[in-house]
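I have a structure here, written as structure tokens, and I will follow up with some questions on it.
With one protein chain removed, the remaining protein chains of the complex are shown where they sit.
Showing subunit A:
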Amino acid sequence: MNLDHSILTLILLAPLVGAGVLALIPERAGNKIHAIGALIVTLVTLGLTLHLPWHFNYAAARGSFQFDQNCPWIASPAIRYHLGVDGLSMWLVVLAGFLAPIGVLASWNAVKERTKLFYTLFLLQQVAMLGIFLALDLFLYYGFWELSLVPMTLLIATFGRTENRRKAAIKFFLYAFIPSAILLVAMLWLYARTGTFDLPTLQALAAQHAISTNHTALWLCSLAFLAAFAVKVPIFPLHGWLSDAVQEAPTAAVMVLAGKLGLYSILRFSFGIFPEQSRHIAPWLIALGAIGIAYGALLALIQTDLKKLAAFSTLSHVSFIVLGIFTFTTMGIDGGVYQILNESLVGAALFVLLGLLYERYGTYDIRDYGGLATKHPWMVTMFVITTLAAVGLPMLNGFVGEFLILSGAMQSVFSYHIFWTVVGTTGVIFGAAYMLWMIQRIFYGKLGLRSEEVKGWDLCAREHVELWPLAILFLVMGLASPVWMQAIDSYGAAAANRPVAVEAVNIEPASSEPHNNLTLPCAQKTPCNQAGAFVDPSLAAAAVNKPAPPVNKGAQY
């Protein structure tokens, strides 16, 4: 049986069904049935996601979606159940699948009460994340986007660490929800203009400048999209919710809290539907990215709470990605997407490790630690490896991403790009400073207050199982980046070269090219990327005959 046409639905269904089953199993104190169940479900999901890189067609036309599944859901308004992956989302789906079992293992002992609720919410969160990466229909996407808020808010509010948890949860919810409401308005406006929620169709229309002639409205619409995503990333200075949420959220939740969802959405929707506007606003976001890198790193330098330190380090790392993708160079976008993977893995490892410390010593206050290296040799090893990946040591994964991002920034055509590259590169110095200082204060020197009082123990087998896959990935992704980059580059090169009015303003001939390409006959299957236009001709043609649903090649079910 060929799974290719149903695999994406299966990926979504596995955790959803799992969540349903777990919710039906009664909870008894001290039994691990929910944890074991969640582990099995997440492992099955991971196995399913691995189908994607295995059967992905790396030679396919740039920008085309694979494993496509497209069927009508509601006739009017025209909402479709449309799933698909391309070079951008494919590895993100695998990433989400990969992090889930690690999250379950990290919660194994950390969550002792209300395990049913915890694992059910955790799996729902997983569904929402996968849905966001897979959905190609704006309405469907919005459903998953909002769904991602609810379990997370409940996880923070219920399983938070301190009394402050409800406040943090509400803060997180409001920060994310209010811009999302505006996002919905923007989506409805788009539907009113074009009569479709289908992303590929909208992309094709955008490339034709056929969405609307009202520039102000388009601008406002693009800002509504960007704002909703930027808060979720978070992009400096919209990170007000981050440190509270990170401080409260349990390890498994914090691993998926920041970064990938917002960044993916920017790449997919902001860049896809509003290529011109995104380029116009790029200089500002390059600046915010570069400032965010230095800002996050400097603030991480002065924190005494480990979780807060990690929160600002997260801010600094996602700012790297923001800087990279808004350079609109192939290197910048490729590096940015690659860095989404790296940041998630390194962040996951860091939060797992901090969680382990908390399980043993019951505090995140760095001043209570010290001298643990002699007590926990394996833990310090994993900490150091994670740190090195985080500070971008060559041969580990972080370097590849950071290098590409910063080179992309140096090559970008926007004003002041050299200055912002220099600012961003200072992150290399500050990053090393705060991470190494953290290591020193936890592990080196004399035993600290808590580390002397409490006995503690080195990594147990389960913890080894959590951490080694991450550590090995750091090394493999640092050495064999082409394995991942092959798919990513098919997206990145297309996104960077997408011809838009920005270039048309400067270079006259470029403006006519996309139109020429779009008039190609449907039958011609040549990928139209000679001039940088990547839009699949069949899609573009379908878009012209709106509102007919796109006649898609892979839609057989």
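Convention: a residue touches a chain if its C-beta (ideal position, glycine included) is under 8 Å from a C-beta of that chain, and two chains touch if they have at least 3 such contacts; residues count from 1.
As a convention for this text, contacts and distances are computed from a predicted model.
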{"item": "Name of the absent chain as recorded in UniProt (options \"Carbon-monoxide dehydrogenase large subunit\", \"ABC-type quaternary amine transporter\", \"Nitrile hydratase subunit beta\" or \"NADH-quinone oxidoreductase subunit L\")", "value": "\"NADH-quinone oxidoreductase subunit L\""}
{"item": "Touching residue (missing chain; options A:110, A:223 or A:433)", "value": "A:433"}
{"item": "Per the touch definition above, residue among A:61, A:321 or A:406 touching the missing chain", "value": "A:406"}
{"item": "Interface residues of subunit A (partner: the chain not displayed)", "value": "171, 174-175, 237, 239-241, 295, 298-299, 301-302, 330-331, 334-335, 371, 373-374, 377, 388, 393-395, 399-400, 403-404, 406-407, 409-411, 421-422, 425-426, 428-429, 432-433, 436-437, 440, 443-446, 479, 481-482, 485-486, 489, 492-493"}
